[in-house]
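Every protein chain but one is kept in place in this view of the complex.
Letters A, B and C mark the chains as written, and numbering starts fresh at 1 in each.
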Amino acid sequence: MYGIAMVKGLMVTLKNLTKKPFTVQYPEERVKQHPRFRGEEFVWYEERCTGCASCAKYCPLGIIKIVTTPSETAPAQGDKYKLEVFDIAINRCMFCGLCVEACPYDALFMGSGFEQGQYSRKEMVIDIDHLRQADKRPSTWFRPQLEDAGYDPKGGRPLDWQEVGRESWQWHQKEKAGMDISRPVPSDLLPQEPPVDSSFVEDSEAAPAPVPNEDAE
Amino acid sequence: MNCVLGPDNILYDTLLFRVIYDGVGNVLPCWLSYVVAGIAMMMILVNGVLLGAGLFSWVERRLIGRFHNRIGPNRWGPFGSLQPLADLVKLLVKEDLTPRGADRIVFTIVPVAMLAPVVLVMAVVPFAKDTALANLNVGVLYILAVTSITSIAIFMAGWASDNRYAMFGASRGVAVLISYEVPVVMSLLGVVLVAGSMSLNDIISAQTIPFLLVQPLAFFVFFAGTSAELNRTPFDLAEAESEIIAGYHIEYSGVKFALIQAAEFGAVLTSSAVMVTLFLSGWSGPASNYLGWAWFLMKIGVLAFIFSWIRATFPRLRIDQLLAFAWKFLLPLSIINLFATALEVYFLRDGAGNLDTSDLWIMAGINFGVAFACLLVFGTLIKEKVRPAGPVTGATLTPGEAD
Amino acid sequence: MPIKTEPMTVNIGPQHPSTHGVFRLRVTFDGEEILEVEPIFGYLHRGTEKLAEERNYTQIVTLTDRLDYVSSMINNQAYCLAVEELLGVEVPQRAKYLRTLTAELQRVASHLMGIGFFLQDLGTLGTPLMYAFRSRERILDLFEMLCGARITVSYMRPGGVFFDAPDDFWPALDQFLKDFDAEYKEIEQLILENEIVMVRTRGVSLLPLDLAINASVSGPVLRASGSDWDWRKMDPYDAYDRMEFDVPVATGGDNYDRFWVRIQEIHQSIRMVKQCIQQIEPGPTRADVPLILRPPAGAEAYGRVEASKGELAFYLVADGGISPYRCKVRSPSLINLTVTEHLLVGWKLADMIVTLGSLDINMGEVDR
Partner (left out) sequence: MALQQLTGEDLAEKVAAGVPESVDGMVDGALRVKSQKIADVANFMKSDSGLDFNFLNSISAVDYIDHFEVVYHLTSLNKRHTAIVKTRLVGRDDLTLPSVYHLWRGADFQEREIWDLMGISFSGHPNMKRIMLWEGFEGHPLRKDYL
């Protein structure tokens, strides 16, 4: 009969009146944030970074600016550059995470925050000092070693560079950004972590030279 | 100098008015205390309606929030109940824009013209025993006359705004109001016939059982018609948010917008009050001598809830369908109702022309039967229109002929 | 007595709540009736095709997210299929299933939004929209679990998907499928047979089949007019050749049928998701391709999928470099708009809004 479906609709809304709301009140309560969440506040480990600028090259928007000079602190290593400028213009960032994917040394991680709003666009460019001091809660996006360790950036504690580990799982057998990394990774091809460099490692004695793979938490 | 209000005065029945009049009359001259008491009553009514509108805006937003399975405004005050105040402050400090091409005078009059009828209607509605501001013996007629002013206000708003969306809204609003006025009047005639009077007090006292039971068709028609006149879903064409954005009040901002909103929400309450009075036996209920206002408010609350509920559920009709609904569905229904009621009253009344409770029950039985029969008949008639089936034979497009 | 009337030209949009973005229609009305319609767009033109010529093949994946931003997964899929055709790469089985699964979930999300906004345009004050968003939110949560983003997913890569699903994804997906049935049933009960919806949409804005085909209309809009053309059936890509599903077809070609087809497609999508869960097997999720891709010069590919709006295709021309020489997007929303004039003229203002809702356009894709 005419009108039955309308009554049905009324019943549906009435039923929903008694249900618990599905929305959450944001500042007080939050929905669960998943470990792979690609957030702001890039986590960058200077100790790992060689200044190769793969991230800058791979960024689709070109918002990463890197200026390097040959390292004076560790000239023996040769391949290590000293970073002078590392700016990420996160006002233009679209959080695709390709920079993280491109990083061959696992030095750059996506962050897990999303509340870095500023009043001016100028403040939205995060520079090298900001990156050094930032809270290191890396997202597990494209970092399976963190995922395997069950790291939760929101629940866990900040990780330092020795704890985040190296990527143990390679989708590509042959190359990654031009580097030859085949499994198992030969120990001589493992990137040498800068071992004794007191200028940016505070307790340099505690730093082991090569970091084991499953080192995270 | 004790002033005495003569029993022939139309305000004589208003207990509150008499109390104020007598009290003030001890110190002021009679004519002045008459004015003072009138202003005091007016203040109570106006502020009552405005406060009620504010409160209802919060209640409705909360309710619709819950119907949507979300929370609704809850940031300020307990359960967000101070939200209307926050809205008001926000609207008061907003710039009061008038479009360049607007007719400034008419544009400015509109909010008042919208709000005035809403408040005026409350003048004749008794919200407890002996509390109607004016116990008019043509109360029903007065209500119908006053509520029609809204259509003029809507048209003024649409015309003065110099905006084509507003024009759409205004023309739709006027078309709707004019069409729905007819079935609404016809449906009220049934009530008047049964009650034997146009005075709202008499109608309430005639409702030994609520007229909702005696006049189900009239209630349905009146409810639908009122929804249309209030611009509420499924008849909210005049301010169809998704089509013409806000219709006639698209250009209003600041205080004027606040007044228009208050008028809209207040209109829901006053219409509910009228419906409560006419169909739900007004303030009467157990212990109505003392708790009449509570019954009255409770019944208004129920009706307002139903308004919100329907608003949260249904889509909107199209203008031609809306008018067809009025002329082809509601009008016949109200005429049938009027005819049936007239016959029943003719055969059931006693020598003095009164109907007692058992007569009302008999009428309720017959009228429910009539209502169901009507719905069935009209339902089958409309069913074909609701589901036109069959394959489509559209125009074919051949090369070269296109456009 | 004839009343003297005068046509009135109104700009609907680009700022209008119901034009689904910055879309503008210059409409001439006679009263409420539409005499002339001219769709005007380009307000969201970002030059995606030009930008793509400056990006390398993997970076373009992030551009495709922003085409039809409510069905990013399917855009990724179409683009990746095109690149794989250029390269001649075979995608691993698991990646194919993951793509199918996410694409179908995305189709559910997109159709939910289409239905929700269609009903919003009908004037339901947001109730079905909220119910649709309730379910969509769950899907976006799943996407966040999968790839860290909710809307601009960038999940797929040429050669597979960027990563396997995390362990907690599968229980969450099961839970979602369990809850979705009840939630979706609520929407259907609320609105599917509602008489007002029927009255408003039945027989309105008819699109006959021959015109639909002639105007290259695709997707649910074409299927509502009586064609059963669905690229997932006709030219199965990824794992669709192993999926069992029906193609819902309506014959009326009116607004209600377009709405109905979407409603039914959600059922089929859920069915496919369930099959994916059953059939998926462990394995690699990305073919052995480098990050910087160099397809051979002169190669061309036309990678097409059945997106939620219709046939979405990427026409890529390679010149041997790291970025495509030409990247043309065949966007279903734009081409579905070809019939706007036919659908709208003669109907009323209220119908116009609903018809636009039933076409389910997305300005990100129309303007590109």
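Convention: a residue touches a chain if its C-beta (ideal position, glycine included) is under 8 Å from a C-beta of that chain, and two chains touch if they have at least 3 such contacts.
Small disclaimer: the values here were computed from a predicted structure and weren't measured.
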{"item": "Contact residue for the chain not shown (choose from C:213, C:322 or C:345)", "value": "C:213"}
{"item": "Residue of C:26, C:202, C:242 or C:328 touching the missing chain in the full complex", "value": "C:328"}
{"item": "Residue among C:28, C:93, C:189 or C:227 that touches the chain left out of view", "value": "C:227"}
{"item": "Contact set of subunit C toward the excluded chain (per top definition)", "value": "41-42, 45, 47, 49-50, 211, 213-217, 227, 229, 234-235, 298, 300, 302, 304, 311, 313, 315, 317, 325-326, 328, 330, 334-335, 337-339, 367-368"}
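Keep this in mind: only the chains that are shown with their structure count from here on.
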{"item": "Assembly fragments, subunit C aside and the remaining chains unmoved", "value": "one piece"}
{"item": "Pair exhibiting more inter-chain C-beta contacts, A-B or B-C", "value": "B-C"}
{"item": "Most central chain, judged by mean C-alpha position against the global CA mean", "value": "C"}
{"item": "Chain centre separation (subunit A, subunit C; CA means) in Å", "value": "31"}
{"item": "Subunit A and subunit B: spacing of chain centres that average the CA atoms, whole Å", "value": "59"}
{"item": "Multi-chain contact sites of subunit C, meaning residues that touch two or more partners", "value": "127, 131, 134, 190-191, 194-196"}
{"item": "Subunit A residues counted as touching two or more neighbouring chains", "value": "2-3, 6, 9, 12-13, 16, 22"}
{"item": "For the subunit A and subunit C complex, residues of the former touching the latter", "value": "2-3, 5-6, 8-9, 11-13, 15-16, 22, 31, 33-38, 58, 60, 94-98, 101-102, 110, 139, 141-142, 144, 147, 171-177"}
{"item": "Subunit B-touching residues of subunit A, taken from the complex the two chains share", "value": "1-3, 6, 9-10, 12-14, 16-17, 19, 21-23, 25"}
{"item": "Complex interface listing, subunit C residues touching subunit B", "value": "8, 10, 16-18, 31-32, 119-127, 130-131, 134, 190-191, 194-200, 202-203, 206-211, 214, 225, 251-254, 348-351, 353"}
